[in-house]
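Report on one structure; see the data block that follows.
With one protein chain withheld, the remaining protein chains of the complex are depicted in position.
Coming up: chain A.
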Amino acid sequence: MSYRGRGGFRGGRGGYGGFRPAKQVSFELFPEIEGLGKAEYSTEHFKLIQWGHEIQKFWKNSPYYVKDSSQQDELRDQQSYIERYSDRKSQATKVTSHLSDYMELGPSYLPAELARGGKKRKRRVKWQVASDLREQDLFEKLLQKDQEQGDKKEDEDEEEDEENIEEEEEYSDEGDYEQGEYFDDDEDDFNKPESDDEGPIYDF
């Protein structure tokens, strides 16, 4: 038995010992199936699809979706991770809802080992999660509301414009590179040019 390896050297049996180069076969994740036919596009069950999609989206953004907190920390510890401004912003504005907001965790509702003596929730629970609405959608929604009300529209538009202008001003601030009209780079407050008539004044 132990000589099998050596036997292979001498052009031994079958395929043992001999390494042939592997055949490259293209890998198709979803190969075509013959004779499947073509499905007609129809909107018959559109409502069902929409509801299903909404339910999935709700669960993903709710505390029911148990995320691995250690995974997120690992991501941050990686050297290539650069904290972006949007990350900081999203953490500040995200209102994390807890399981106790929706679920009873007291000992009469759960087995003892799962129960938690919950303090009564005092804050306002969000039943409709809007965390994935983009700013554009929010803006559109606001516009719709305004169209119905009519009068308030102009005020809000002005406010929106002002906010936009302010943001633009902030973003256009390039710091030291943008120089104002009267900024003299040569001016050095600490080392002012000495007046012509004076030389250094020495007090002996």
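Throughout what follows, contacts are C-beta pairs under 8 Å (C-beta built on N, C-alpha and C of every residue); 3 or more make two chains touch, one makes a residue touch a chain; residues count from 1.
Throughout what follows, contacts and distances are computed from a predicted model.
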Which of "Immediate early response 3-interacting protein 1", "ATP synthase subunit gamma", "Vacuolar protein sorting-associated protein 16" or "DNA-directed RNA polymerase III subunit RPC3" matches, in UniProt, the chain that is not displayed: "DNA-directed RNA polymerase III subunit RPC3"
Touch list for chain A against the chain that is not drawn: 29-30, 47-49, 51-52, 55-56, 58-60, 62, 64-68, 99, 102-106, 108-114, 125-128
